[in-house]
Structure formats: C-alpha cells, structure tokens
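This view holds just a subset of the chains, kept in their places.
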Amino acid sequence: MKKGRLEAFSDGVLAIIITIMVLELKVPHTADLGALVHLLPVFFSYLLSFVYVGIYWNNHHHMIYLVERINGAVLWANHNLLFWLSLIPFVTAWIGENSFSKWPVFCYGCILLICGISYYILARTLVKHTGENSALAVAIGKDYKGILSIILYTIGITVSYFNAVGGMVVYVLVALIWLVPDKRIERRLTHSETKG
Amino acid sequence: MKKGRLEAFSDGVLAIIITIMVLELKVPHTADLGALVHLLPVFFSYLLSFVYVGIYWNNHHHMIYLVERINGAVLWANHNLLFWLSLIPFVTAWIGENSFSKWPVFCYGCILLICGISYYILARTLVKHTGENSALAVAIGKDYKGILSIILYTIGITVSYFNAVGGMVVYVLVALIWLVPDKRIERRLTHSETKG
Amino acid sequence: MKKGRLEAFSDGVLAIIITIMVLELKVPHTADLGALVHLLPVFFSYLLSFVYVGIYWNNHHHMIYLVERINGAVLWANHNLLFWLSLIPFVTAWIGENSFSKWPVFCYGCILLICGISYYILARTLVKHTGENSALAVAIGKDYKGILSIILYTIGITVSYFNAVGGMVVYVLVALIWLVPDKRIERRLTHSETKG
C-alpha cells in the first residue's frame, strides 16, 4: 500500500494534539498583567510539549519519507504511537494545573517513555517490512539516539520521584538532544536524492 | 470524480474524532496518583473507542484504496458514515462519566451497530459504482466479517440490557476480530500491485 | 497558482467545523435514557447543520474540481466563505440550547443566507478568473439552485420571525433540495473525463 493517507492522518492527529494543548491556557477573567504570571507554569509545560510533538512530527516525517510502501502492521504500530502521543496534552495540563508537582511530572515522563518505545516499535516494524538493507534501515542504523532517550526518560522519571523540577530538567535535556535534526537520516536523504 | 479530497476530508474528520475523545480525560485538580484511579473508566472507554476509530480508518483506507473514481452517492454514503462515527466521542464520554452503566453501554453498542451498517452501505454504494467485477467487489467478497460484526453488535446490545460489563466484553471481542488486518483486501492489494 | 493547498486548508477547516458541533452534545451526568430526551433539540440541530456543512463541502469539492488554477482573490473569497461557515456551530448550539426559540432560529437563517451569498461570490470570483467559457462557468450556468436557496433562506428568516418551527421547516427544505447532488456539474465532470 502507498503511504499517502498514513501521512495525512498522522499529520491531522499531530496537528490537533499540538493545538488542543493551547486550550489549557485558560483566559484570565481580569485584564491585568499579573493574571499572566499565574499562567507561566502552564505556558512552560505547553512550550515543552509543543517542542516534543514537533520533534515527533519531524522524526516521523523523516522516517516515513524513506519508506516506499507500508502494510497493515505498520498502520497499527502508527496508531499505537498516535494513541500515546494523544495523552501528552493530558499530562501536560496536569503538570500546568499543579505547577510541577511530583506525580504529574512522574507521569509526564512515563508517557514520554512509552511514546519513545512506541516510536521504536514503529521503526522496527517499518524496517521489518522494508528489509534490513533498505534506505530506512541504513539510515536508522543502531539508533543510539532513540536508545539514549529511553534511558534518559527512565532516569528523569526516577529523579522526578525525589525532585520534580530535577525530572523536568532531564526531559528538557532529551528535547534539546532531538532539536538537533537527525543528521543520519537527513544525510541519507540528500545522498539518495543526489544519486536519484 | 477523483477520490483525493474524499480521503483528505475523511482523514480530517476521523483525526478530530479520535483526538477530541482525549478531552474527556479531565485533568485532576489534585496532584496525587489516586486522582488517576477515578479516570480509569474514562481511560478504558477512550482506549476502546480509539481502537474502533482506528479500525474504521484502516478499513476505510483499504476500501477507498481499491477505488479509482467516486460519485455523488458515494460522497453522501461517506458523510453518513462520518456522522455516526462523530457520535462515538459522545457515547464514549457517557460511558466514562457513568463507569459502565447500563444505558450508556447500550447506546454505545447502538452507535457501533449503526456505524457498522453505514460502513456496509458505503461499501455497497462503492461496489454499485465500480461494478461487481471490480477489484473492490472481489476483495470485499461476501463480507462475512462485516456481517458477523453486525450480528455481534446486536448480541452485545442485548447482553448490555441485562449486564453492562457483559455487553462491553462483546464490543471488545468485535474490536479484536478487526484488529487482525483485512487479509482479503491486503492480499488483493499486494496481488494487484505485483501485477501492475 | 495550483489549488492543492486551498483544497487541503478548506478540508481541514470544514472537518473541524463539522466535528466541533458534536461537542455541544453535552454528556448527561445521569445514566438513564430520559437524559437523552433533553438532548433531542441539540441532536436535531446538529444533524441539520452536519448536512448543511456536508452540502457545502460537496459543492465546494465539485466547484474547485473544475478549476485548474486560482489567484489571490479566490483565496480571500474562500476565506470569506469559511469565516461565515465557522459561525454555523455557534448558531447551531444557540438553537439547541434554547429548543428552537425565535431569535436563534432567525439568526441561524441569517448565517445560512450569508453563507449562500459568500458561496455565490466565490463562484463568481472563480468564473472571473477562469473565464466565461471555462468548464466551471458552463457547469454553473445560471445557478438557479443557488439563487433559489437565497430566496428560500430569506423566506425562512421572515417566517421564523413569526413562527420559529416554520422557519426550521424552510431550512430543512433547502437542505433537501441540495441533498440531490448537483447534476449539472456531475454530468459535466463525467463528460469532460470521458473526452479526456
């Protein structure tokens, strides 16, 4: 099967996930600047989650870009990833509502961890379908970055149990690692397009 | 007419349906883990409905994939399906709000049943347009799975009148049947693409 | 300019408009069937508006289908139409909230009227861009149906001032007229595709 609608559906779901989070920025009933100060935790958690969903969109974009055709298993691995990503607005709002308390930050990390694993499963499912010598398999390689993220999420979750802000720092760190675009795949893209 | 925008519009509506359900996971005002326990019925009903909408998206994807061109009747059969699917978030939220009470579970089954019938009508409308010898008609065949689902929904609705949880079990069962990808169409897809 | 993104953006906006209306179906806090009876006015107004947005999507689909290229004026005529369509959920909810009272029904008709006029402006803008001999211009012809709708909306608005339910009947009537697909354009489509 062609991949067009998988991309379109994923784009739609990710666009909604990234946008409904802004609805948690509840409009203050007063018109003074002080009202905005109370929104700072919500704003910061929104910003971090926006970056995370942006990272997932970019990586999803890069990964599917290298694939020609998909199958039913890929569709479900993709739905699985979208399901866990759809819970990011919930944990984001929970963090914002409670100004970085222990359990919300803990659960935020758990959702990030499950998203990371789900992304890994999607990558494996795609490689299984396209073959170990496909452009995608070569581009992903050993996926050190993906494995590192999963380790860091686990560390962040553990830290958050003792210190919520410490946990958030780890999550921000993982986001920063990914903000650097995936050179492996991008190089591969340029390479294969130059050859083509 | 070409099918591109029918796909894009359906993808958009399904992406929104699948995502607005997560808004029912109301953010707890307290930051303890116990607050999440109260959300378990909402979470489970969200998960089941996510899977159902995912199934519909997959089947819709497979079915339209085999069609070359559509007409006005197909557009309305598709709108009809989308309308009933758009009620899934409502009945899902009703179930979650009342922790699997009788009437919400009963109505959930009714909506699933009407969605199943609407999907069947869409399939028939497409076959009528593409002809009984088209790739789609051959792939769908006698559609035992669709008919079985409609029978099971009816059983589930009846069961839920006496035992709500029993009804839910039947609905989960139907979802599991569909989680197995539609081999008929997928085989057909691979077949026709190999030939092409 | 090509029309691809105009279609994609319009599909997105229309998909959201048609789906957020279902959010007005507020989940009852009780689990009895009687709770649903109170929702009947909301349900009926949702159904009517769903059909109207569906009609606009279909007609928009048919109309843009016949156009090859667009310009800046078309973009704004399209935004104008989308703006007024985006108010349909508001008036729909107002009707549902007040069980078909006079002013909500009156305003519903006004929005439908302005949408009808906006659609007419979009059609004229497209014809001006593509030329009076274009496939679109021929397909639209004198646009009796569009003019008839505008007359009927005006009648419905007037009737609703004296009898709200009477006004709704007129709006339902206009919807029924459009439920019949636009044979002019569909014939044209088939015709031009056969030639092509």
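A, B and C are the chain letters, set down in written order, and residue numbers restart from 1 in every chain.
By definition in this document, a residue touches a chain if its C-beta (ideal position, glycine included) is under 8 Å from a C-beta of that chain, and two chains touch if they have at least 3 such contacts.
On a predicted model such as this, the values are computed, not experimentally measured, just so you know.
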Key: Whole-assembly copy number, given 3 chains displayed   = 4
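The definition used in the following text is that only the chains that are shown with their structure count from here on.
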Interface residue overlap between copies chain B and chain C, same or different (over half shared) = different
Ask   = Which rotation angle, from 0 to 180°, best lines up the CA atoms of chain A with chain B, given as a multiple of 5?
value = 90
Message = Measuring centre to centre with CA averages, how many angstrom lie between chain A and chain C?
response = 37
Message = Need the CA-centroid distance for the pair chain B / chain C, whole Å please.
response = 26
Remark   = Residue numbers in chain B touching two or more further chains are 8, 12, 15-16, 20
Inquiry  = Taking the touch rule as given, give the residues of chain A at its contact with chain B in the complex, in rising order.
reply    = 1-2, 4-6, 8-9, 12-13, 15-17, 20, 24, 71-73, 75-76, 79, 82-83, 86-87, 89-90, 93-94, 97-98, 101-104, 107
Note = chain A partner, complex, touching residues on chain B are 7-8, 11-12, 14-16, 18-20, 22-23, 25, 27-33, 36, 47, 50-51, 54, 57-58, 61-62, 65, 179, 181-182, 186, 189
